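Heads up, one of the protein chains got dropped from this complex, but the rest are sitting where they should.
Let's look at chain A:
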Amino acid sequence: MESENPQFEKDQLRDERGAMDPVAPVFSTGVGIDAETIKQISQAKNEPAWMLEIRLAAYQTYLDLPMPKFGPDLNGIDLDQIKYFQRATDHIARDWEDVPNDIKATFERIGVPEAERKYLAGSAAQYESEAIYSNLKKDLESQGIIFMDTDSALQKHPDLVRQYFGTLVPADDNKFAALNTAVWSGGTFLYVPKNVHADIPIQSYFRINAGRTGQFERTLIIVEKGGSVNYVEGCTAPNYSEDSLHAAVVEVFVKKDGYCRYTTIQNWSTNVYSLETKRAQAGTNATMEWIDGNLGSKVTMKYPSIYLVGQGATGSMLSIAAAGANMHQDTGAKMIHMAPHTHSTIVSKAICHNGGRADYRGLIKYTKAATKAKSHVECDTILMDPDSASDTFPVNDIETSDGTIEHEAHVSKIAEDQLYYMQSRGLDEATASQLIVMGFLEPFTKQLPMEYAVELDRLIKFQMEDSIG
């Protein structure tokens, strides 16, 4: 969509995720990036000097590193035209009443307040580049759980942030991790103390609004020994005309006997490049689970990894990708087994329609220390039409001789006999196809909190309507 002033033509800017709201940033560094921009960002946030040093060093790394040499075409990103930092409100709102009305209206449209009432233990929602709303229920607080945006954590718990920040995903991991480290803003900080269980899913909502806004949130989750947490986030963005970049970094530390489930649903509008680096580390007998849904964006490159560093650690990845017209989902997972008796599972499901492309790219690595390791990989794809495409690029790097790996991959069309059966009960072809796709995704949706499952069903139906209507 071409528009001079996209924020204010609300009626033209509706998509299934609702309209964009006319929110003017209070503070912005304008387009482009240089060392001066980074100093401004750090100064505006009143950061400790060591963080500015990390940022400046990462900026140099970013300049030195090449663009990724594999996967989707990234030539459409103009890094000089991105706004690297802007603030939608000038303070963190503690209570819902304090959240500005425009922003509140956007969240209400996508169901955040209701979700909070029913299911949330705490809520932090990122708007523009910084969290504007952060609320933590008293029962979590009293257990010593820290849940806030990462900027606030840097002010309030600088030692914790410093201890973990960038230790799993160093700036030189890849060009976009370096960029994130240089200009990061917002993101979630979650600390679960020893033997504490955060049973209720903790959720936050991300949303890009103004055009050309880069989102570089930085998320840090630490689960101490024997602790457990179930963290859920959903992302959705309204349509606008200019390409936008989302390059998040997520680091998750799960200590001995700990458990973490990290659920994400992303539904970026189809001009967004989503290039994320997500990595977790699981200690002795710890469990890490990624649940990852990618429904939108122009290009997604995301391969959440788990370093199984402790004996008996378990890692799992359950993902879905839906790729429609002009979309390329290049996603997968990496399981790095570095200790004996470690187990991993990857289940990747993709639907391609209207000429969309979804590829699986994965790595299973057993280091010499990973004796008796086990891994199971399953990739299932449905191609809705002959213009859509899918490939799998699995890599196994095995240095042991007593491990096992199972790999299954299936690419199919919607089965004719299933369609016929369902049509013989009165369902038209489009409705029958939708139901079959829902059924295909059910192993994923059943792992989601109910409101997310309902929303996901709605979004998939919406996406399917064009391709089979």
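FYI, a residue touches a chain if its C-beta (ideal position, glycine included) is under 8 Å from a C-beta of that chain, and two chains touch if they have at least 3 such contacts; residues count from 1.
To be clear about the criterion, contacts and distances are computed from a predicted model.
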Name the omitted chain as UniProt records it, choosing among "Fe-S cluster assembly ATPase SufC", "Pirin N-terminal domain-containing protein", "hydrogenase (acceptor)" or "Transketolase". "Fe-S cluster assembly ATPase SufC"
Residues of chain A (touch criterion as defined above) contacting the omitted chain: 415, 417-418, 420-429, 431-432, 435-436, 438-443
